[in-house]
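Comments concern the structure below.
Every protein chain but one is kept in place in this view of the complex.
Right after this comes chain A.
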Amino acid sequence: MAPLYALGCEGSANKLGIGVVSHDPATNKTRILSNVRHTFNSPPGTGFLPKDTAAHHRAHFVSVAREALKTAGLTSPKDLSCICYTRGPGMGAPLTSTAIGARTLALLWGLDMVGVNHCVGHIEMGRVITGADNPVVLYVSGGNTQVIAYAEQRYRIFGETLDIAVGNCIDRFARTLNIPNDPFPGYNVEQLAKKAFFEEDGVTKREPVLLDLPYAVKGMDCSFSGILGAADLLAAQMRKQDALLASGGTLKEGEERITPQDLCFTLQETVYAMLVEITERAMAHVGSKQVLVVGGVGCNERLQAMMGLMARDRGGSVYATDERFCIDNGIMIGLAGLLAWETGFRTPFEDSTCTQRFRTDDVHISWRSD
């Protein structure tokens, strides 16, 4: 049997991603033929709004889809088995815009549609890229924070955030500090945190200061909104210090001068320690030695390093992907959709809707039988 091809369309947040992926059911080999992405970035100090993001996706859908098809080098769109799109979870307006694009392509070429759960897309992509077959999955992004393990044809959620997602916490703190959103806020926070060491020629000039932030872990769940609030207060205190020093005043005795670098460093150290802790607890609970980190925050090198240290002590290993596959993309949707299509799953045209709320454990993972 020849390999099957699918086109995946992702647009649940500020990235529009379209890609072509192939999967051979006989050999279980996956190939990526194209992976095109266009990101909507709002100015520093602001977040992306649903309306503007949806307009961005609509404006770029055709050009991104064209490029994805051209790069893939398929002789005809008829070689595709299905058009896969993100059904949810995500922001309503961008999801809808992307679904309309996907529906148009499906009608144009007379292809089946497959609605895909975004989180399952991340997991399947991560498994293929890293070769981790049955890991505990930490899924961390701007909208989700979940610790997941597979059991009996579901990706079961063992732990998750009780309020906002970790990426949302970091992004919003970046906004507080007016850090640019390009390429993405978390990356810029990471770069600032590295500068807390004030390294020159590889020598640390000053140890970074770990400021006082709450640490909120409840079993395998965690919470980030209180941390964001406390970090925002520290940032406000820093601005007061700035103003005081600018007007020629001096700090009170014993008062630590707060810097953006130390703030970013502290935020990262605190929230990533929490994530590693809940992941370790889930590993201990299910008795697994593999961890797979997926989602946009999963690109963070500090998080990956901390996870590596934890796994080492447990005699296990960490699998992570780079920004091509970690950050939202079309091929992950194409891959998860194609796997479902192979088991006979179809999304009828009239049901090809979107939903903002779509839990990872709602999906029947028909393509795994272990």
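Convention: a residue touches a chain if its C-beta (ideal position, glycine included) is under 8 Å from a C-beta of that chain, and two chains touch if they have at least 3 such contacts; residues count from 1.
The rule is simple: contacts and distances are computed from a predicted model.
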Chain not present in the shown complex, as UniProt names it (candidates "Peroxin-7", "Tetratricopeptide repeat protein 8", "General transcription and DNA repair factor IIH subunit TFB4" or "EKC/KEOPS complex subunit BUD32"): "EKC/KEOPS complex subunit BUD32"
Please identify which residue in A:A311, A:L338 or A:I365 touches the non-displayed chain. A:A311
Of A:G45, A:G219 or A:G249, which residue touches the hidden chain? A:G219
Residue in contact with the excluded chain [from A:T86, A:N188, A:N300 or A:T347]: A:T86
Positions on chain A contacted by the hidden chain, ascending: 10, 12-13, 29-35, 71, 86, 89-91, 118-119, 128-132, 141-144, 146, 149, 151-152, 154, 156-158, 160-162, 165, 168, 210, 215, 217-221, 269-270, 273, 276-277, 280-281, 283-286, 304-314, 317-322, 325, 328, 356-360
